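A single protein chain has been removed from this complex, and every other one stays in its place.
Labels for the chains are A and B, by order of writing; each one numbers its residues from 1.
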Amino acid sequence: MSGYLEGVLVLLAINVVLAYAAFLPIVAGQLNLGVAGFMATGAYVSAYLTNAHGWLPVPAALAATVLTAALGLVVAFPILRTRGIYLALATFAFGQVVVAIILNLNVVGGASGYPVRAYIGFPVIAAAAVLVFAAIYCLFHTRFGISVTAVSDDELVADQMGLSVRWLQTAAFTIGSAVAGLAGALHAHHFSYIEAQYFNVLLSIYIVLYVLLGGTQTIYGPLLGAAVFTLLPEVLRGSAQWRYVIFAGLILALMTWRPQGVVTRSLLRRLFEWRRPPAVEAT
Amino acid sequence: MLAQQLVNGLMLGSVYALVAVAFTFTMGVLKFLNFSIPGIFMVAGMVTWAMLKGGISLLLAVPAALALGAVLSYAVERLTYPQMRGGDHFIPLVSSMAFLILFENLVLVAWGSDQQRLALPFQSVSARVGDIVIGVPQLIGLVIAVGVVWLLDLVLKRTRVGRGLRSIAEDAETATILGVSVGRVVPVVFLIGGVFTALAGVLFALNYQQASPFMGEEVALKGISAMVLGGMGNIWGAILGGLVIGVVETAAIHWFGARTVDIWVYGLLLAILFVRPTGLLTSSLGSGRA
Partner (left out) sequence: MSAARPILALEAVSKRFGGLSVIQELSFEVLPGERVALIGPNGAGKTTAFNLITGVYPVDAGRILLDGQDITRLPARKRIRAGLARTFQNIRLLQHLTVLENVMVAQYARHPSLAGMLQPVNLRRGNRWQREAREALAEAGLVQYAEEATGSLPYGIQKRIELVRALLARPQVLLLDEPAAGLNPAETEALAAQLAAISGSGVTLLVVEHDMHFIGAFCRRVVVLNFGCKIAECDCDAVGDDPRVREAYLGADTELAAAHA
């Protein structure tokens, strides 16, 4: 496989992992504008474990994922006392604070960035993306998937119907942050260099936006969103900035005409009906 | 020393105050967090630089930048407000984020990613009060900021448009039933917000003689912290919040270094959201639902 193609696929794989990091909280009704902060945590923890303590990259990435999950869990308690726009703002503030703290940690390079010696190649990253997709796919199709959607739709009803609302919200938030941490670790070990300024609020915004572009009604939407976001510059051989301009234009068009995103449940149903003849209604 | 820091902080704070007013005004009337505001801030600053560099007089450049801010804000209104009526509440927020991306990347395409230095067509004058040095342009900026907000307060209290805005802030549905022409009043919110933000961007660029495509993210975004501090929907709270954030930032730079600023400013935002999300003051624009 050519180096160029591999580069694109790595980016796609990492973007897919990030997409699912943002997807689960969104399904639970949480707009996480601090995704990049959790990504940074995973990146720096994993990089540090390999650089300073000689860990192998894959165990380090797993440990980083667990630690990021722990951070997510701790932060979830105060953050999930807020709702709606306050929640979005709290996650935004959190993301900024995390990055600012890293900027001041000279042990991991501070403002000059942090080279990462241990390397993770494409096969592992691709495997990780597939595993994340499979795991979230399964999780989404358990009662957990229905329950977090219920909580997002109507907290009161969810509570009255016996669901543990706080537990579900916390779980969605924590799992989301863990997956973001994993993406960060993979990023760190593949690009061999990380700097705090990369993990800013605009990165979080891009991630959330391409997930919404793909659609959050089904498990396949985030895949499409990540694909569009990754492949857009390849399709339009222009500068990076034009790709973002077009991306912004797509979002605006979408929010005007199809805010539920490209992939919706009804679209999926129509696609499946087209592939096989209409079934007789089972009674 | 302390007093000088305080003064510097207040000068910086006046910029944050203007941005915070733009945020809080949109938030108070339309219950909408307008993420395009940092984008407009940046465009105004960059356009001021570009015009000065191109030899255009300051007297023309500033109004032009303000007008551009109003126009961009109107474009944002056209593409976000109609969706606010009846769609999911996050749609306008998402659209405004798309605008931020749009503005930032258009500027990057036009002028590249470097931070630019403004060549001021006038000498920067300072006044001395005892041991304290006050830059006259900055002082003018502070006066303008406070004056403009005072004007806005007057408009809200004394004019028909102002009453319309306050009634929409209280309860948009009832306002419509009561005959407020929402379709005519709402663009005013965006126009005012756009002009305020553009003014902040121009003042920042002139006072600190710098503009960059990232100044929206780096500077204006802190206006959100100021807004929440002062209470969403409270325009005097936004002034207070802006000044506080300016002082906090200046103090942080002085005692802990420039790299720690975001920890303080956003840490403060986080703390407020956890402890007292309604902010230090209560809303002056009503706490009703849109």
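Everything below uses one rule, namely that contacts are C-beta pairs under 8 Å (C-beta built on N, C-alpha and C of every residue); 3 or more make two chains touch, one makes a residue touch a chain.
Computed from a predicted model, the values in this text were never measured in an experiment.
> Can you pull out the displayed chains that the omitted chain is in contact with?
Visible chains that the missing one touches: A.
> Check the options A:T82, A:Q217 or A:T256 and report the residue that touches the missing chain.
The missing chain is touched by A:Q217.
> With the full complex in mind, choose from A:L49, A:I85, A:L163 or A:V263 the residue touching the hidden chain.
From the options A:L49, A:I85, A:L163 or A:V263, the contact with the absent chain belongs to A:L163.
> Check each of A:L89, A:A150, A:L186 or A:L267 against the chain that is not shown and name the one that touches it.
Missing-chain contact among the listed residues: A:A150.
> Mind listing the chain A residues that contact the chain we can't see here?
So the residues of chain A touching the missing chain come out as 138, 140-147, 149-150, 152-154, 156-165, 217, 265-266, 269, 281, 283.
FYI, only the chains that are shown with their structure count from here on.
> Can you give the whole-Å distance between the Cα centres of chain A and chain B?
30
> For chain A, which residues count as touching chain B in their complex?
It comes out as residues 31, 78-79, 81-82, 84-86, 88-90, 92-94, 96-97, 99-101, 103-104, 110-111, 200-202, 205-206, 208-209, 212, 239, 241-242, 244-245, 247-249, 251-252, 255-256, 259.
> Hey, which residues of chain B end up touching chain A in the complex?
31, 33, 35, 79-80, 82-83, 87-95, 97-102, 104-106, 108-109, 217, 221, 224-225, 228, 257, 259-263, 266-267, 269-270, 273-274, 277
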